[in-house]
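All protein chains but one are shown in place.
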Amino acid sequence: MIQANHTLTFQTPKLSFFLPETGIFVPYFEALDIGLDPEYLITAKPLAQLIMKPLAQTFYKQRKKYSYKGTFGHSLLVGGSIGKIGAMVLASRAALSAGSGLATAFIPECGNTILQTAIPEAMALTDVNDDFISEIAINFEPSAIGIGPGMGQEKQTVKTFLEFLSQSKRPMVIDADAINIIAANPSAVKDIPKRSVFTPHPVELGRLVGEWKNDYEKLKKAKAFSKDNEMIIVIKGANTITIFQDEMYINSTGNPGMATAGSGDVLTGIITGLLSQGYEPLIAATFGVYLHGSAGNIASQVKGFEALIANDLIENLGKAYLELFIQDESQIQDEEEKNNG
Amino acid sequence: MIQANHTLTFQTPKLSFFLPETGIFVPYFEALDIGLDPEYLITAKPLAQLIMKPLAQTFYKQRKKYSYKGTFGHSLLVGGSIGKIGAMVLASRAALSAGSGLATAFIPECGNTILQTAIPEAMALTDVNDDFISEIAINFEPSAIGIGPGMGQEKQTVKTFLEFLSQSKRPMVIDADAINIIAANPSAVKDIPKRSVFTPHPVELGRLVGEWKNDYEKLKKAKAFSKDNEMIIVIKGANTITIFQDEMYINSTGNPGMATAGSGDVLTGIITGLLSQGYEPLIAATFGVYLHGSAGNIASQVKGFEALIANDLIENLGKAYLELFIQDESQIQDEEEKNNG
Amino acid sequence: MIQANHTLTFQTPKLSFFLPETGIFVPYFEALDIGLDPEYLITAKPLAQLIMKPLAQTFYKQRKKYSYKGTFGHSLLVGGSIGKIGAMVLASRAALSAGSGLATAFIPECGNTILQTAIPEAMALTDVNDDFISEIAINFEPSAIGIGPGMGQEKQTVKTFLEFLSQSKRPMVIDADAINIIAANPSAVKDIPKRSVFTPHPVELGRLVGEWKNDYEKLKKAKAFSKDNEMIIVIKGANTITIFQDEMYINSTGNPGMATAGSGDVLTGIITGLLSQGYEPLIAATFGVYLHGSAGNIASQVKGFEALIANDLIENLGKAYLELFIQDESQIQDEEEKNNG
Partner (left out) sequence: MIQANHTLTFQTPKLSFFLPETGIFVPYFEALDIGLDPEYLITAKPLAQLIMKPLAQTFYKQRKKYSYKGTFGHSLLVGGSIGKIGAMVLASRAALSAGSGLATAFIPECGNTILQTAIPEAMALTDVNDDFISEIAINFEPSAIGIGPGMGQEKQTVKTFLEFLSQSKRPMVIDADAINIIAANPSAVKDIPKRSVFTPHPVELGRLVGEWKNDYEKLKKAKAFSKDNEMIIVIKGANTITIFQDEMYINSTGNPGMATAGSGDVLTGIITGLLSQGYEPLIAATFGVYLHGSAGNIASQVKGFEALIANDLIENLGKAYLELFIQDESQIQDEEEKNNG
């Protein structure tokens, strides 16, 4: 499905550049040029694909002139609990800013005023419960669903979430507490629509696939989980790795400034927004991760690493999309050489 | 009333460029130069008028020095329901940003804090009902009314809306659920002040005028509705078409990034804001559509298409007004040729 | 007290340039160069002073290094009623942005969340009543008071307002409904601290001083009111005129884009903020009007006239202060001529 223009064969030691335990010994990479020896780019049998700009460009689906709101779908975001409604504000805003035609947030009653004040472009549907989600009731057919941000794990939340899963038909994005609930209820995995996207950080991944001894075993376990259940796993980190069955996609964008509250909620919103526009789940995941990291790189140019907050990622999503089609000098040179060669 | 400086005769096949079913085969137009063969600009009997910048400039009414808040009127926006208050935030903010002197939003009680926090320049009047509009009670004489955004169709809402119509004297903007209610209560059309502006998207238009077999029949039905009821119809889409009786006005601004939640609420606010400043309804409609699209084009320069959200349209309305009076190179050339000729 | 560097003698007909009824026949002035024949600038006995940049510069009090929050005072803003809390948001934000060290808004209970969300730098004190002000109770000694924005005229509001006046010792800013209440209770004027600043628009002025036959009589009546009661009157309009006894100060900044909802609330906040920093009332009024208009001119450069909303004035107050000390070309030329002469 993916036609990569940069495909890498990592002999085992070189994959280590991108893994936390071993990559720590490798000097810091430039964000937009990850500094690989061009040798690696000549490849035989791919172990992993590095998602760089030329590949990301191929993911992008151009908007047609005679499109309308419905063309880009209606995202449903489910989550939030008392004191953690902000996660849903960020996820909903990100879904719209990634291009979703419409977005509705299903949240506990206590989040109603918060959500609509902070993001008037989104609609709110509220649970009968004030403080947490107790009974998911949706009055429309969503094009894509993102679930988990700020959701908590109240007993009734767990129950309604598990029921909701078994009624859903389309791939969804499973994040945060939704992952934790699945981890605690492993038999529920079979109810999740195939090719859904899990977005765990390492601790959540550990709960989901069990503990590992080193990064290689971590990848092995994630692949096994993905294969057994036909799910996509986005392992968030310095080089976010997306796994689908035996395939691995290593992201090239992003920076340590993105290790900030709400960054994951924004990613969930972006991937949901891409799904709602009709991107295939694996593309939505890898492209979403790329755009998220690119927005972070652009934001860091004026905010640095420390001052970058999650909303800055949303604010810079537009520039991340536009940046896709700005030719870098290296690309221009490549093409000139091709023409002269 | 309109003195167009670009009037087009579309022989039937050429109108097809601007219609969804046929226009899809025509290559993508540049937003600000819609790429028509200049031949089309030499015309005999106009079938439709294309609203481009030189014409839009003639719409603009310059502000007089000794004007005050009252000169620019007091817009009333009516709508909102639980979970859909954001629509009213956007419409009210747009009315003020289009130049209305004052703006009051009539909303259900649950929207009170949301609206005033998000747009402190507007005033709020609240319904006795918490969740939806049940009894429209206004304590001032509005200069212009925009009704429908986020309003819903609760039984009591329908009742008070229909009563409100029969008491209104001035042209108003009828949007969203207000259109749906009219469609379901066709006898109410006679109560709507003449030259009111309907702003349906295609689905809403279908409910209002009945199904069509192709775009030509759609236009025919819209014209018939307009003529029978003396109403202005703004058919929202890639080339928004404004219809008044037999006249058709095709908009030249806008882009697919505007197919986003709340974009229509902003348009309702803009047209209401223009009405409140004394623009005639047909000018308010066509000029409002032009400015809305122009703001979208300006916004897309930094936001791209996907990341553009409805509030970006409001943020760029000022630039859309200012852009009206920036001479394009082609215009400068035209004038030079005239002088030299 | 004021050492003007541009003082004008208006022979009666020339004052007419600045008055609505007659000025309407005078061609539109440039905002920053009001286009007076230099002849008018050579003067004998001043009838009015025109507040232009060189004079405004002399008003500015430079901040000392060893100043602290307390140096710049604590502004109290009183007002707001259900649906009109936004007026208080704007006034409080403007007071802080004009330089007040602290600002507290006294508002009805329903405004508590609105105000603190929209302007976290301000503090809120809430009335026991949810919907309107019924009993003004302040727990600190304000340096300056601005009263009236969005306040309404409920019976209890009138009562507590009149009592509050009689207990106040320092000059305050009287705006909007506070003016209307005074107009309806003329005997209360004697309770208002001397040199307080009234900021009526023409309709409010009419209620306060009685109807007039023409602009000259309007000024005469305003002067009489000012003299009788030792109050400062700011007659808001295209050329805002500040009156103190027999003195008249005509403002040179501003534009018709400022005829927008909340613009007056911002002015009230600015003047209150200047009072709290220790500016004398007449300077606070004339300088505040100048800065308000200058912020409007700066804002209009990117927002135009129609899209300018009241918050844009606050956003540009900083630039208005900084602009005070940017030499215009004409000034540089003047100085060069002086040096060469």
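Here the chain labels run A, B and C in written order, and each chain numbers its own residues starting at 1.
Following the convention adopted for this analysis, contacts are C-beta pairs under 8 Å (C-beta built on N, C-alpha and C of every residue); 3 or more make two chains touch, one makes a residue touch a chain.
Just so it is clear, the model here is predicted, and its values are computed rather than measured.
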For the chain not depicted, the shown chains it touches: A, C
Given A:Gln49, A:Thr117 or A:Ser196, the one touching the chain that is not displayed: A:Thr117
From C:Gly101, C:Gly237, C:Gly257 or C:Gly293, residue that would touch the chain that is not displayed: C:Gly101
Given C:Thr113, C:Gln153 or C:Gln245, the one touching the chain that is not displayed: C:Thr113
Hidden partner interface residues of chain A, rising order: 20, 23-24, 28-29, 82-87, 89-90, 110-111, 113-114, 117-118, 201-202, 236-238, 256-257, 259-263, 302-311
In chain C, positions touching the absent partner: 63-69, 71-72, 93, 96-104, 112-113, 116-117, 119-126, 273, 277, 317-322
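The rule is short, and it goes like this: only the chains that are shown with their structure count from here on.
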Shared interface numbering between chain C and chain B [over half = same, under half = different]: different
Chain whose Cα centroid lies at the greatest distance from that of chain C: A
Centroid distance [mean C-alpha coordinates] between chain C and chain B, Å: 36
Centre-of-Cα separation between chain C and chain A, whole angstrom: 51
Chain C, residues touching no fewer than two other chains: 113, 117
